[in-house]
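== chain A ==
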Amino acid sequence: MIALIYKDLVALRKALFSLVFIIFIVGFITVRQGNIMTLPLMFILVPLILLGMLWGSDTKSNVDQYIIPGPVTRRTIVLSRYVFVWIVAVIGTLFTILLKLFLRDGILLEIPWYLIAVTMPLLVTAISMIQLPLMYKFGAEKARLIFVVLYFVVFALFSYIGSNKELIAKFMDKLILLDLKIIGLAVMGVTLLLNIVSFALSTTIYTKKEF
Partner candidate 1 sequence: MRRCLVNIKIKNSSNDPIYLQIKNQIRDAILNGELEADELLPSIRLLAKELRVSVITTKRAYDELEKDGFIHSVHGKGSFVAPQNLDLIKERFLKKIEANMTEILRYAKLADVSHDELIEMIKTLEDENAECN
Partner candidate 2 sequence: MKMQNAIELQGLKKRLGNFVLGPIDLIVPKGCIVGYIGENGAGKSTTIKLLLNLMLPDQGEIKLLGKDIQEFTPQMKKDIAYVFDDLYLPEDMTLKNVQNFHRKLYGQAWQDKTFSELITRFNLPDNKTIKHFSRGMRMQLGLALALSHGAKLLLLDEATSGLDPVIRDDVLDLLLEYIQNEDHTVLVSSHILSDLEKVADYIAFIHKGQLLFMEAKDELVEQYGITSLSKEQLAEIDDKAIIGKRPHQFGVEVMLKRSLVPDDLELEKVSIEDIMVYMIKGERK
(Lines give C-alpha, C1' and ligand atoms only; values in the text may rest on other atoms or scores of the structure.)
Protein backbone atom coordinates (compact mmCIF):
# COMPACT_ATOMS: atom_id res chain seq x y z
CA MET A 1 0.00 0.00 0.00
CA ILE A 2 2.74 2.43 1.00
CA ALA A 3 4.62 1.34 -2.11
CA LEU A 4 1.62 2.18 -4.30
CA ILE A 5 1.12 5.63 -2.76
CA TYR A 6 4.85 6.20 -3.14
CA LYS A 7 4.61 5.30 -6.82
CA ASP A 8 1.71 7.74 -7.26
CA LEU A 9 3.58 10.55 -5.53
CA VAL A 10 6.67 9.99 -7.67
CA ALA A 11 4.60 9.88 -10.84
CA LEU A 12 2.89 13.14 -9.85
CA ARG A 13 5.99 14.78 -8.38
CA LYS A 14 6.16 17.61 -10.91
CA ALA A 15 2.42 18.12 -10.99
CA LEU A 16 2.24 18.32 -7.20
CA PHE A 17 4.83 21.08 -7.09
CA SER A 18 2.99 23.17 -9.64
CA LEU A 19 -0.28 22.51 -7.82
CA VAL A 20 1.07 23.82 -4.50
CA PHE A 21 2.45 26.79 -6.41
CA ILE A 22 -0.94 27.49 -7.99
CA ILE A 23 -2.69 27.23 -4.64
CA PHE A 24 -0.32 29.82 -3.23
CA ILE A 25 -0.98 32.20 -6.10
CA VAL A 26 -4.72 31.74 -5.90
CA GLY A 27 -4.49 32.14 -2.13
CA PHE A 28 -2.58 35.35 -2.51
CA ILE A 29 -5.09 36.77 -4.99
CA THR A 30 -8.14 35.74 -2.97
CA VAL A 31 -6.71 37.13 0.25
CA ARG A 32 -6.12 40.46 -1.46
CA GLN A 33 -9.63 40.46 -2.84
CA GLY A 34 -10.98 39.48 0.56
CA ASN A 35 -12.69 36.47 -0.97
CA ILE A 36 -11.05 33.90 1.28
CA MET A 37 -13.73 31.20 0.87
CA THR A 38 -12.42 30.39 -2.62
CA LEU A 39 -9.34 28.83 -1.09
CA PRO A 40 -10.98 25.88 0.73
CA LEU A 41 -13.28 25.36 -2.21
CA MET A 42 -10.24 24.87 -4.43
CA PHE A 43 -9.70 21.60 -2.64
CA ILE A 44 -12.80 20.28 -4.33
CA LEU A 45 -10.93 20.48 -7.60
CA VAL A 46 -7.59 19.16 -6.36
CA PRO A 47 -8.46 15.44 -6.18
CA LEU A 48 -10.14 15.62 -9.57
CA ILE A 49 -7.06 17.12 -11.17
CA LEU A 50 -4.76 14.65 -9.43
CA LEU A 51 -6.90 11.63 -10.25
CA GLY A 52 -7.04 12.71 -13.87
CA MET A 53 -3.27 12.95 -13.99
CA LEU A 54 -2.76 9.68 -12.14
CA TRP A 55 -5.00 7.87 -14.58
CA GLY A 56 -3.15 9.44 -17.46
CA SER A 57 0.20 8.32 -16.11
CA ASP A 58 -1.06 4.82 -15.24
CA THR A 59 -2.66 4.27 -18.62
CA LYS A 60 0.45 5.46 -20.42
CA SER A 61 2.79 3.21 -18.47
CA ASN A 62 0.35 0.28 -18.27
CA VAL A 63 1.37 0.00 -14.62
CA ASP A 64 -1.66 -2.11 -13.64
CA GLN A 65 -0.24 -4.98 -15.61
CA TYR A 66 2.95 -4.70 -13.59
CA ILE A 67 1.49 -4.44 -10.09
CA ILE A 68 -1.42 -6.89 -10.28
CA PRO A 69 0.88 -9.95 -10.43
CA GLY A 70 2.97 -8.38 -7.66
CA PRO A 71 2.56 -8.95 -3.93
CA VAL A 72 -0.65 -6.94 -3.56
CA THR A 73 -4.32 -7.78 -3.94
CA ARG A 74 -6.46 -5.99 -6.47
CA ARG A 75 -8.43 -4.61 -3.55
CA THR A 76 -5.30 -2.95 -2.16
CA ILE A 77 -4.60 -1.35 -5.52
CA VAL A 78 -8.08 0.19 -5.53
CA LEU A 79 -7.77 1.16 -1.89
CA SER A 80 -4.51 3.01 -2.57
CA ARG A 81 -6.34 5.26 -4.97
CA TYR A 82 -9.02 6.01 -2.39
CA VAL A 83 -6.43 6.63 0.28
CA PHE A 84 -4.92 9.15 -2.09
CA VAL A 85 -8.20 11.06 -2.24
CA TRP A 86 -8.62 10.77 1.52
CA ILE A 87 -5.18 12.24 2.11
CA VAL A 88 -6.17 15.23 0.01
CA ALA A 89 -9.42 15.47 2.00
CA VAL A 90 -7.56 15.46 5.32
CA ILE A 91 -5.13 18.10 4.11
CA GLY A 92 -8.00 20.25 2.81
CA THR A 93 -9.91 19.93 6.07
CA LEU A 94 -6.92 20.75 8.27
CA PHE A 95 -6.08 23.64 5.98
CA THR A 96 -9.58 25.10 6.30
CA ILE A 97 -9.66 24.71 10.08
CA LEU A 98 -6.27 26.44 10.31
CA LEU A 99 -7.56 29.17 8.06
CA LYS A 100 -10.47 29.70 10.44
CA LEU A 101 -8.13 29.94 13.43
CA PHE A 102 -5.99 32.64 11.85
CA LEU A 103 -8.79 34.69 10.28
CA ARG A 104 -10.20 37.83 11.88
CA ASP A 105 -13.47 38.04 10.03
CA GLY A 106 -15.52 36.47 7.25
CA ILE A 107 -18.05 33.69 6.96
CA LEU A 108 -15.64 30.98 8.12
CA LEU A 109 -15.62 32.43 11.62
CA GLU A 110 -19.33 31.82 11.98
CA ILE A 111 -19.18 28.14 11.11
CA PRO A 112 -18.22 25.94 14.06
CA TRP A 113 -15.02 23.93 13.52
CA TYR A 114 -16.68 20.54 13.79
CA LEU A 115 -19.01 21.44 10.97
CA ILE A 116 -16.00 22.30 8.85
CA ALA A 117 -14.39 19.02 9.87
CA VAL A 118 -17.33 17.04 8.49
CA THR A 119 -18.27 19.19 5.52
CA MET A 120 -14.85 19.53 3.95
CA PRO A 121 -14.34 15.76 3.52
CA LEU A 122 -17.73 15.55 1.82
CA LEU A 123 -16.96 18.47 -0.47
CA VAL A 124 -13.51 17.18 -1.36
CA THR A 125 -14.41 13.52 -1.88
CA ALA A 126 -17.95 13.72 -3.28
CA ILE A 127 -17.15 14.15 -6.95
CA SER A 128 -14.22 11.71 -6.84
CA MET A 129 -16.40 9.07 -5.23
CA ILE A 130 -18.79 9.24 -8.15
CA GLN A 131 -16.00 9.46 -10.67
CA LEU A 132 -13.76 6.64 -9.42
CA PRO A 133 -16.11 3.70 -10.12
CA LEU A 134 -16.88 5.24 -13.51
CA MET A 135 -13.18 5.48 -14.28
CA TYR A 136 -12.61 1.89 -13.28
CA LYS A 137 -15.55 0.76 -15.35
CA PHE A 138 -15.14 2.82 -18.48
CA GLY A 139 -11.59 4.16 -18.36
CA ALA A 140 -10.60 7.80 -17.90
CA GLU A 141 -11.71 8.98 -21.34
CA LYS A 142 -15.25 7.68 -21.29
CA ALA A 143 -15.63 8.55 -17.60
CA ARG A 144 -14.88 12.16 -18.45
CA LEU A 145 -17.53 12.07 -21.17
CA ILE A 146 -20.06 10.68 -18.74
CA PHE A 147 -19.10 13.43 -16.37
CA VAL A 148 -19.80 16.15 -18.88
CA VAL A 149 -23.29 14.69 -19.21
CA LEU A 150 -23.53 14.61 -15.42
CA TYR A 151 -22.59 18.31 -15.27
CA PHE A 152 -25.51 19.11 -17.49
CA VAL A 153 -27.85 17.10 -15.32
CA VAL A 154 -26.63 18.89 -12.21
CA PHE A 155 -26.88 22.19 -14.02
CA ALA A 156 -30.47 21.44 -15.01
CA LEU A 157 -31.22 20.44 -11.44
CA PHE A 158 -29.84 23.70 -10.14
CA SER A 159 -31.80 25.78 -12.59
CA TYR A 160 -34.94 23.86 -11.58
CA ILE A 161 -34.24 24.57 -7.94
CA GLY A 162 -33.43 28.17 -8.85
CA SER A 163 -36.84 28.62 -10.41
CA ASN A 164 -38.53 27.10 -7.35
CA LYS A 165 -36.95 29.26 -4.68
CA GLU A 166 -39.75 28.77 -2.22
CA LEU A 167 -38.87 25.08 -2.02
CA ILE A 168 -35.34 25.95 -0.95
CA ALA A 169 -36.58 28.49 1.49
CA LYS A 170 -38.87 25.90 3.09
CA PHE A 171 -36.03 23.40 3.24
CA MET A 172 -33.67 25.94 4.77
CA ASP A 173 -36.27 26.89 7.36
CA LYS A 174 -36.48 23.29 8.45
CA LEU A 175 -32.74 22.91 8.39
CA ILE A 176 -32.18 25.89 10.66
CA LEU A 177 -34.58 24.45 13.19
CA LEU A 178 -32.31 21.40 13.50
CA ASP A 179 -29.36 21.25 15.81
CA LEU A 180 -26.07 21.99 14.04
CA LYS A 181 -24.60 18.89 15.62
CA ILE A 182 -27.25 16.70 14.09
CA ILE A 183 -26.58 18.25 10.72
CA GLY A 184 -22.90 17.52 11.27
CA LEU A 185 -23.65 13.88 12.05
CA ALA A 186 -25.88 13.62 8.99
CA VAL A 187 -23.14 15.04 6.77
CA MET A 188 -20.65 12.60 8.24
CA GLY A 189 -23.06 9.75 7.60
CA VAL A 190 -23.55 10.76 3.99
CA THR A 191 -19.78 11.06 3.47
CA LEU A 192 -19.09 7.64 4.96
CA LEU A 193 -21.88 6.00 3.01
CA LEU A 194 -20.77 7.60 -0.25
CA ASN A 195 -17.15 6.56 0.29
CA ILE A 196 -17.95 3.00 1.30
CA VAL A 197 -20.41 2.39 -1.52
CA SER A 198 -18.00 3.89 -4.05
CA PHE A 199 -15.10 1.79 -2.79
CA ALA A 200 -17.18 -1.39 -2.84
CA LEU A 201 -18.29 -0.65 -6.40
CA SER A 202 -14.76 0.09 -7.62
CA THR A 203 -13.36 -3.04 -6.00
CA THR A 204 -16.02 -5.22 -7.59
CA ILE A 205 -15.36 -3.72 -11.00
CA TYR A 206 -11.59 -3.91 -10.67
CA THR A 207 -11.44 -7.53 -9.49
CA LYS A 208 -13.22 -8.63 -12.66
CA LYS A 209 -11.10 -6.51 -14.96
CA GLU A 210 -8.73 -8.13 -17.46
CA PHE A 211 -5.53 -6.71 -18.85
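For anyone wondering why these and not others, all candidates are chains of the complex that A comes from, given by their letters.
By definition in this document, contacts are C-beta pairs under 8 Å (C-beta built on N, C-alpha and C of every residue); 3 or more make two chains touch, one makes a residue touch a chain; residues count from 1.
What you see is a predicted model; the values in this text were computed from it and never measured.
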item	value
Single touching candidate for chain A, where 1 or 2 all sit in one complex	2
Complex contact set, residues of chain A against candidate 2	2-4, 6-7, 10-11, 13-14, 57-58, 60-73, 76, 208, 210-211
